[in-house]
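Removed from the display is one protein chain of the complex; every other protein chain stays in position.
In this document, chain identifiers A and B correspond to the written order of the chains, with residue numbering beginning at 1 in each.
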Amino acid sequence: MTVVGHIRPAADDAPPRPERAALRWRALGLAITLLLWTVVLVLCLVPLALVLVISVGQKVEGAGWEWGFTAENYIRFLVGAQWPAETTFLYLTQLYWSMRYAVVASVIAVVTALPFTYLMTRQSRRAQALWLVFLLATLSLSEVFIVMGWDIILSNNSGLPMLFAASGLTDWLKATGWFDVLRDWGLANPRNVKFKTSEFATVLTMSYLVWPYAVILLYPALSRLDPSLAEAARTMGARPWTVARTVILPAVRLPLLGAVLLLFVFLLGGYVAVTVFADPAKHTTAVSVYEHVRGSTLNAPFGAAQSVILLVTAAVFLVIGHRLSRTSRGGG
Amino acid sequence: MGALSLGNIGKEYGEARAVDGITLDFPEGQLTALLGPSGCGKTTLLRMIAGLEVPTRGTITMGGRDITRVPAHKRKFGMVFQSFALFPHLSVRDNVAYALTIAGTPRGEAAARADRLLDLVQLAGLGERRIGQLSGGQRQRVAIARALAQEPDVFLLDEPMSALDAKLREEMQVELRLLQQRLGVTTIVVTHDQREAMTMADRIIVMSRGKVEQEGTPQEIYHWPATGFVAGFIGRANFMDGIARDGRIMVGEIALSLPQAARFLDGSPVQLACRPEAIRMGEGGAGANRVQGRVTFVRDLGPVRDFHLETVLGKLVVEHGSDQSTSPKIGETVHLTLPPEALRIYPRLPPQDLSGGVPSALAAE
Partner (left out) sequence: MLRRLGQLYMSLAAVVVALPVVIVCSAALNGGRTMYFPPENPTLDRFGEFFVSEPVWTQALGNSVIVALGAATLAVLLAWPIAYALWKTGARQSAMLAALGSIPFALPPIVFGVGLGFFWAFLGGLGSIWAGIVSHAVLFLALPLVTISIGLQAIDRAHLDAAATMGATEALTFRTIVLPQTLPYTISGFFFALVLSFNEFIVMFFVSASAFATVTLQIFNSLRNGYTPTMAVAAVAFIAVSVVVFSAVARWGDLPRLMGADQSRS
């Protein structure tokens, strides 16, 4: 019997010999890394930097714009171009509508998507894949097509209002007094219901636009939710609603908040739905950006400044969301 | 080719020492098992032999050539992985032929060699299958065939049986051993299962905490464990703490005699170990090391019975064939004999250092 553990004279620890092939690979790797950094930095950051720089530039009548360093565009955004002689909050009002549409639409989308996604994740893998194909197909569908579809549905001549009138629903509404309520909400003209142009139509289309996104964003968290958690709660006597409130909701609270935030940022820049469905007095910053950069009132620096404001708004909401999620994580 | 040798191999991950200065030789054509509990450094050692990890110190030589820093793909060591690591995007045949294909062997020839190897591991005709269509046992055979395809200088297996169920495991151990003997390839198997090591190995290396505890044949390791750790890890043992006095060992008030006791100075703390099947139970006979014990529990295992006993030496477990006539009941008192030649003695280490460092008194034995 031999026992090992004794030490032989230590062999010299020679450093690895650099091989030519290895060096060549390393050089190639370095070149690719550099190229990637350049491409990504230039293409992702330079456009944003340009927006920032141009937002402090000056408009030149009839010739576009020139470099500058002025807060003029931001001041105009806050209090109007004629300030201090005259103060208008036109652009701030537009920002308010941007946020209002985006908040309402993203909350509606997430709240309605939550039960749907939960039910979907309880189905078989195959059924889930089918649902995902359906959702991804509608999700990727261009905003222009979606707006087109809702426009037809909501238009006064051929859509839901026609259906309301033809089916007698309008008369029923008039008889029960609901018609006057709808008129107060701006959803009816003297003869029939009307959905275009209204805040209702705008928000509806916007939340439709992001609804598949909401499902996709909630899907990972809900599909990882251990079904035995709910089952355990059931065996302890919890009713379905109690299970949802005490087990499922707390588990997805953070993804829920995250989904609302992401959809909010996405909708801040929404354009087509607003131009088609919203009353011009309730148009958004994104519409104004479009008008100033490419539309009738060419003023690139002011458009850029409004873009920056949109970005800052998005960032502020993301930071608040991050704070909220941190405190709720720490507290919960 | 030639023998594989490790010289003072060590591997540190930051502060943690995974492998701590191991020197070993692996004779050509033998099957060596690296045996130890999880986290003892055996897999790290195997991966360094394979060239998948670079040792932080020491050398690895193959037939006298230093291969310490030769990358895995230039070593020609075949390896079977714990998860088998079969490529799901390739057929069984393409998996086996992988080493040949990337080495530039013509397609037809590689396929023919792969089929011969599949034949060797009794999977003839399954070459077209996808990996997902195979059972656990079949996957293991594919993994073995694949590792052998390049006719490796050394054949390495990392816990090759852990993904199989118990019955299949024993069959495969025998089969793998027969295959290895037929091919005569130097083989190293990493395992935490002592039965697996004893079934297959010419030689077992017991490791603990990055060091070698003992090296020897299965019989040597079982009957002459070099340390208390080995005695406890390989098979079962009753341990008793004692103190050397006048050429005997005092365990509590009882003096036990054994041949090696004289080597220890009076007053030195020792640990005694005795296999459960070595303790004799019953009235008959006189002689040294007799104590009484009360039966507290009987565990019937079919061919054998374990008797749990309360004695003056502490709790003891005694194993008896179930065909023996004497079968005391719970609560009965029986006479026990601990034969001096069956007792193993180790210096007792201070409680905080259980690392099993080999004491010089024993290493000299």
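One rule holds for everything that comes next: contacts are C-beta pairs under 8 Å (C-beta built on N, C-alpha and C of every residue); 3 or more make two chains touch, one makes a residue touch a chain.
These numbers come from a predicted model, not from an experiment.
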item	value
Touch partners, limited to displayed chains, of the chain removed from view	A, B
Contact residue for the chain not shown (choose from B:Met48, B:Leu123, B:Ala147 or B:Ala244)	B:Ala147
Of A:Leu23, A:Leu90 or A:Leu136, the residue in touch with the unshown chain	A:Leu136
Among B:Ala99, B:Ile144 or B:Met198, residue touching the chain not depicted	B:Ala99
From A:Leu23, A:Val111 or A:Ile152, residue that would touch the chain that is not displayed	A:Ile152
Candidates A:Leu78, A:Ile216 or A:Leu324 - the one touching the absent chain	A:Ile216
Sites on chain A contacted by the missing partner chain, in the whole complex	25, 32-33, 36-37, 39-41, 43-48, 50-51, 54, 112, 115-116, 119-121, 125, 128-130, 132-138, 140-153, 158-159, 208, 211-212, 216, 219-220, 223-224, 227, 240, 262, 265-266, 268-269, 271-272, 275-276, 286, 289-290, 293-294, 300, 303-304, 307, 310-311, 314
Residue numbers in chain B that touch the chain omitted from display	47, 50-52, 71-79, 81-83, 85, 87-89, 98-99, 102-103, 146-147, 149-150, 156
